[in-house]
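Handing you this structure, nothing more for now.
Removed: one protein chain of the complex. Kept in place: all other protein chains.
== subunit A ==
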Amino acid sequence: MTLAFSDRIDVALVVNGEPVEARVPAGQHLVDFLRLELGLTGAHASCEHGVCGACTVRVDGQAVRGCLMLAAQADGADVWTVEGLTEAGGSADLQAAFVDRNALQCGFCTPGMIVAAEDLLARGGVPARAEIRAHLSGNYCRCTGYEAIVDAVEQVARTRAGKGTA
């Protein structure tokens, strides 16, 4: 029991704007904590070794792999998942652009893709298509072939930069 006790760690963090306190297994990944303990199933576990990006969430303003960060490491952190981003409304234009452009098919990669794209869009300006592609190159999508995703991100960047193409 001593071992089991030391395997659990108390954390206090803010998830989607709400304070959360929990005692987590030391080996539990952030994405599993979010999914299993908080019921936030928007971020997905896919490759579970940091390559595919389906588990991407925002931690202290950075796009982070939920499968490469332990829940214990999120103590004190400000975490946002696609559910919180949706409720806050800040990504509504990007999400609408994904739907309009059909920049998602099965949708499994999409929450991670949204977080990763917002990471780029937050820098402002209108990135070149190659830049968008490079920034999203850690997010695997098997369905779309990426072009529609690049289109959606590019269009939102233009709109946000005030150069909207009607």
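We adopt the following convention: a residue touches a chain if its C-beta (ideal position, glycine included) is under 8 Å from a C-beta of that chain, and two chains touch if they have at least 3 such contacts; residues count from 1.
The rule we apply is simple: contacts and distances are computed from a predicted model.
Asks: Name the chain not shown, per its UniProt record: "Branched-chain amino acid transport system permease protein", "Xanthine dehydrogenase family protein", "Cell shape-determining protein MreC" or "Cytochrome aa3 subunit 2"?
Replies: Matching "Branched-chain amino acid transport system permease protein", "Xanthine dehydrogenase family protein", "Cell shape-determining protein MreC" or "Cytochrome aa3 subunit 2" to the record, the invisible chain is "Xanthine dehydrogenase family protein".
Asks: Of the residues listed, A:G61, A:G76, A:G124 or A:G145, which one is in contact with the missing chain?
Replies: Of these options, the touching residue for the absent chain is A:G145.
Asks: Since one chain has been left out of the picture, which residues of subunit A touch it in the full complex?
Replies: 4, 25, 27-28, 35, 40-49, 51-52, 54, 81-83, 86, 95, 98-100, 102, 104-111, 114, 129-130, 132-134, 136-150
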